[in-house]
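As you look at this complex, bear in mind that one protein chain is not there, while each of the others sits in place.
Here the chain labels run A, B and C in written order, and each chain numbers its own residues starting at 1.
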Amino acid sequence: MRIVVQDAPFDLGVESEAFAAGRHDMGAIVTFTGVVRDTADDLDVMEIEHYPGMTEKALTAIAEEAMQRWNLGDVLVIHRYGRLVPGDRIMMVATASPHRRDAFEAADFLMDYLKSRAPFWKKEHGKGGTDWVAAKDEDEDALSRW
Amino acid sequence: MRIVVQDAPFDLGVESEAFAAGRHDMGAIVTFTGVVRDTADDLDVMEIEHYPGMTEKALTAIAEEAMQRWNLGDVLVIHRYGRLVPGDRIMMVATASPHRRDAFEAADFLMDYLKSRAPFWKKEHGKGGTDWVAAKDEDEDALSRW
Amino acid sequence: MMDILYFAWVRERIGLPKERVTTDAATVADLVAELSAREERYAMAFSDLSALRVAVDQELTDFNAPLAGVREVAFFPPMTGG
Partner (left out) sequence: MMDILYFAWVRERIGLPKERVTTDAATVADLVAELSAREERYAMAFSDLSALRVAVDQELTDFNAPLAGVREVAFFPPMTGG
């Protein structure tokens, strides 16, 4: 299990390859990568604030819960904070399991919890001004799936 | 959309990075990678036979169906054939979507269909002899989820 | 004239990956009956159709599929990709 919280960019290719490397007992590897999206071409900067100390604890707790609930060989969570621009990767999770269903469900679970239970807050700076991203009801509702 | 059927290895890191690169409109990228698994330490070679011509058609049809059913910006499917050893990556799929639910569900769908509807057959060569891998009822049943 | 392809253990039991046949079989089932009558190895390979899948011109179908105008028929066990 590896939990990383950093302002520096991470390399999706290198991380994916390293996560998958040398596992002969895990048949299924799932990764999810979140990218700063600029649909309306009006986002300049996505600023991500977090709660140092609690962030690492919350991510570790979520990853440990996933390891308990599914048959997983390994879990990776990387989440950035600071100032990002459209196209930047915000975060990634990866799961390794003997079976594809476990790998998929665990990654899905990690994302749902990370969205609403890890102390990150997004602020958008764009042509329309500056605003904190509001939490979505659907993200909170998604937790009831688990 | 990119469909690749090849005997050569593929580089998970390079493929993941290339798939994700330069998309500012897709917030969510999911990859699934299948690895030759050797749980009992008795597998020497996994031989994968396929049906040239039909394989590409079947994978393209499955990917097109995913593009129609979910809000996807792109789909990648890579599947190897030939002789593989434990730890080798057999295949990968990747999906890009504005939303994480679409990316997850589409990747899950692709895997279920690819397991039971793309013309590949696995043969295991190991200490216990040589045997064709039998299709699992649960894989066929998984299709009814969609 | 039609190409018949065999994959995985079907190929191994019949002993060849592909053959060209001339047939008047109207459906896949008719073709199976015709092949099974030929030789024991065909009869054995086709003895349990529930364990087989068939593709006609590279599209999955079933044993009732008509063969008029068809160029390629393939027989194989359930697929195990991924």
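Quick note on the criterion: contacts are C-beta pairs under 8 Å (C-beta built on N, C-alpha and C of every residue); 3 or more make two chains touch, one makes a residue touch a chain.
All figures in this text were calculated on a predicted structure; none of them were measured in a lab.
Looking at the complex as a whole, the chain kept out of the display touches A. For the chain left out of this panel, the touching residue among A:Trp70, A:Phe104 or A:Phe120 is A:Phe120.
From the options A:Met1, A:Val14, A:Val85 or A:Ala135, the residue with contact to the unseen chain in the full assembly is A:Ala135. Even with one chain removed from view, subunit A keeps its contact list with that chain: residues 34, 49-51, 53-54, 57-58, 79, 90-91, 111, 114-123, 132-135, 139-140.
Operating definition for what follows: only the chains that are shown with their structure count from here on.
Distance between Cα centroids is largest for the pairing of subunit C with A. Separating the centre of subunit B from that of subunit C, both taken as means of CA atoms, is a distance of 26 Å. We define each chain's centre as the mean of its Cα atoms; on that basis subunit A and subunit B are separated by 23 Å. Subunit A and subunit C have Cα centroids separated by 48 Å. Residue positions 34, 111 of subunit B are each in touch with at least two other chains. For subunit C, residues that reach two or more other chains under the stated contact definition are 82.
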